[in-house]
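Partial complex: the chains shown occupy the same locations as in the complete assembly.
Letters A and B mark the chains as written, and numbering starts fresh at 1 in each.
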Amino acid sequence: MTTLFRKSVRALPFAAPSSLAASPAVPHRLIAALRPMTSSTTYYPPLVRLSKDLSAQTYAVILSSPPVNALTPTLLRQLQAHLLHLHADQQSYLNHGLILTSTFPNIMSAGLDWDCLIHNEETESFQDFEIRFRNYLNLFQDCCKLLLTISMPTIAVVRGACPAGGTVLSLCCDERIGVSSPSFLMGLNEVAIGMNLPSWIHHLAYQTLGQNSKTRRFLQQGYLVRSAEEALELGYIDKLVYSNEDIAENVGSELRHYLSQPWTARTLTKKTQNQHVVDSMGPAAIDDLWMTVGSAEFQEKVKLFKQKIRNRAKDA
Amino acid sequence: MTTLFRKSVRALPFAAPSSLAASPAVPHRLIAALRPMTSSTTYYPPLVRLSKDLSAQTYAVILSSPPVNALTPTLLRQLQAHLLHLHADQQSYLNHGLILTSTFPNIMSAGLDWDCLIHNEETESFQDFEIRFRNYLNLFQDCCKLLLTISMPTIAVVRGACPAGGTVLSLCCDERIGVSSPSFLMGLNEVAIGMNLPSWIHHLAYQTLGQNSKTRRFLQQGYLVRSAEEALELGYIDKLVYSNEDIAENVGSELRHYLSQPWTARTLTKKTQNQHVVDSMGPAAIDDLWMTVGSAEFQEKVKLFKQKIRNRAKDA
């Protein structure tokens, strides 16, 4: 696992181009920040790293859990801890923006953790599985709530694939910048996996993509967008960049639009804007999801699915 | 009446083209299914027929009430009966889609039945008329509710005119395919007729067309779309086809997007999506409508209007 991880991160083509280094307005150190394993900027061990770029006034929450940034309980707890820390200490970050991204160029996040959706008959009763699932979903919803309510302006930099839960996390940010790449993949394909969408994810999709016949079809059909260009056209992302070098510049210019606003006015407005999504989270949303996840239909399907992915991984 | 009906349906140019017959994936029998009076596929007498195409995994609810598919109490009760039957027996139709369409190539439905909106001073007191109207609207709302909550994916195939109530029925489906034709007509023109729109129809329009200044104007001004091309551009329909032959293929390919999804996940998601529309139906919505329908202003206008239509029919 460690080997795979090392390999993945070494493959990252990030480097601060010299042309940007001269301009103080451009958060050129973001590029450096995205470089993994820089011990001075790492607060927690691997799964989620918090990077800080003082000159660019940005924090980056970087998902770094090989191989695919699955949203495991451990990863989510680290994400939650980072976000709670930033929430609690917000007075220190009045002029900072937050970036949510991934260490890996080809994958942002594979979404929810299969193991938390599958009843492990060998180790737990079905009741225990239900409790485990509910705790897990609660943790995921809490991370989403923290992103939706954090006072820093938040930008998801979507590099590579971020289906289902990965897209949900991205939609909880104020803005999304997508990087054009053959591995780009985005969408709320929960239905295709066999999970229903609770109302707060509908609200989240509507407030990003607009509520209309097209968005409704996407949700019912578990539609996946397969290029950053299409994602821009449909509204899944707000900005499209064509290289890793362009990320820093664009993140910087987008963040400045937020950071130049008076802090209290902007953050209260953001809170009002996201309130209806936050209000529709809660135990009822998990009850709703349990209707599919707790069904025999889903359990069978997802076990087969997981097996298929494992076999594919072995073959590769 | 029967003569007119026979004539209308014989004029239907539907025929299964041989090129489609070879492909099992294409619900080519839909074309045959749309042919009226095939006794083997008729469960109920004329006004609404339920057709079944096993190979194409489709049921078609076909409005067949000459001359214009007015939504009379009898037609609505038949529609309700079909939908209740499909609701109750949904286990049999897990892999089926539902099509809502019309026997007549030039008219989908003329909308609500004038006779149910007019106080007949010769046969009833005003109080009796109010009760009759409320029962009628209740029946209409119930049909809409059944369409919005049915587990099968639903596609309205809009051929010809479907103003007002006809458009409402179409918007209650998951998707709309429009057939390009000079007789195409669609829109929520209730206001132009003199009826106000209760909040659930606003919600229905918004979740299809998007909520914005344009949609709001359309509702306030009783706007009618006069071509399928414009309907596609504005979002009234999701797909445009140019011939009856293309209907079957397109219905099939659209339905497959839904039917390939896990059943429970898709249907729960659909239910969550439509819940806010269903929740805003009910007696209050009928109270709201009664404010116009029960007014002297409306009663006078609608009587004149009906007379005009009758005179025009006589002249023709």
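One rule holds in what follows: a contact is a pair of C-beta atoms (placed from the backbone, for glycine too) under 8 Å apart; a residue touches a chain by one contact, two chains touch by 3 or more.
Quick caveat: nothing in here was measured; it's all calculated off a predicted structure.
All protein chains share one sequence; of the complete assembly in this entry, 2 are displayed, while the total copy number is 3.
In this section, only the chains that are shown with their structure count from here on.
In the Cα superposition of chain A onto chain B, the rotation angle, rounded to steps of 5, is 120 degrees. Per-chain Cα centroids separate chain A from chain B by 41 Å. Note for the complex: chain B touches chain A at residues 153, 174-176, 206-211, 235, 238, 257-258, 261-266, 268-270, 272-273, 275. On chain A, the positions that touch chain B within their shared complex are 190-199, 202, 210-214, 216-217, 219-222, 288, 291-292, 295, 297-298, 301.
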